[in-house]
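All protein chains of the complex are present and in place, except for one that has been dropped.
Our next item is subunit A:
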């Protein structure tokens, strides 16, 4: 009986193929939007989490101002060398204290030039980032005090030096002649999708003087030692910095100490909010799609009044007619759902390629989307189906 009903329904649908397609378009778009958004969101989250697990969750990032959803980075005072010294001397349980300033500059070597990210920091930065050298050495004490020296990333090497070994060569970074002392190991893309190997690292002092034109520091990276509570270190650092920056009791911090998990939460929090909003839009679109199905099913029931009359007269029970039209509506909406899932996955596949995040299709979301579209068929198909089932056979047979 079920096969019979399904056959009837698919015949009715294919009889008006274009109309059926247009009917389910709303559901297709709604489901596609949900699937695409969730898949892209999952990819972003997976990327951030991969980054997290690589860096470990016990690294703290100290920045001036407050960051996070709904909070603007205010023009808070940057850090000074003395702050870094104070952290180094007064906070225990840290593996490294890496102050850093970041900018971008044109790098020239031989006939080639390239705009890359330039980080001014200390050797601690490499410890904090677990970043090893492929060749050469780290900064000497004299260089840490400001003598020119550069460590280049893999992308910089490839683009500027090709096959030659960069160590021992001189590059120009914003008109600073800088001998290359080391080459970083290739690291790939970061959680935000930028190329971490397109980097030149130089001593902080050199960076401050010659590129930043400042004596301040924009952020400090603090990896905690293994087995040390990150929360404890975090509150110690916050306490110290509040004191140093003279923030009275009851006033908010004008700086931010966050671990990778909190950073990730801030990033994914934004994503979640966006996904939620788009999900709401998608839900509305599904609702509209459902109304479309109801509308066309009502038209279909009216068109087929006579047919319904015949079926009732020759012994179809109310519930059999109801089932027939319900199955038709559900079939329509499931077609829409499946088409939407395929469209959504295709869309997401293209988008993750552009965004440089992994493609993470979630089977549970696909299942939910499928069931949801079926449910739409049931909910919006019920009223027209009941109308068909409750027709008076005499009137229905007389209907032209």
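Keep in mind that, in the parts below, a contact is a pair of C-beta atoms (placed from the backbone, for glycine too) under 8 Å apart; a residue touches a chain by one contact, two chains touch by 3 or more; residues count from 1.
Here is the rule we go by: contacts and distances are computed from a predicted model.
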Field: Undepicted complex member, UniProt protein name, chosen from "TonB-dependent Receptor Plug Domain", "Phosphoribosylformylglycinamidine synthase subunit PurS", "Hydantoinase/oxoprolinase family protein" or "ABC transport system ATP-binding protein"
entry: "ABC transport system ATP-binding protein"
- prompt: Which residue, A:15, A:137 or A:232, contacts the hidden chain when the whole complex is considered?
  reply: A:15
- line: Given A:10, A:49 or A:320, the correct residue touching the omitted chain is A:320
- line: Logged for subunit A, residues touching the omitted partner chain are 1, 4, 15, 306-307, 309-318, 320, 393-394, 397
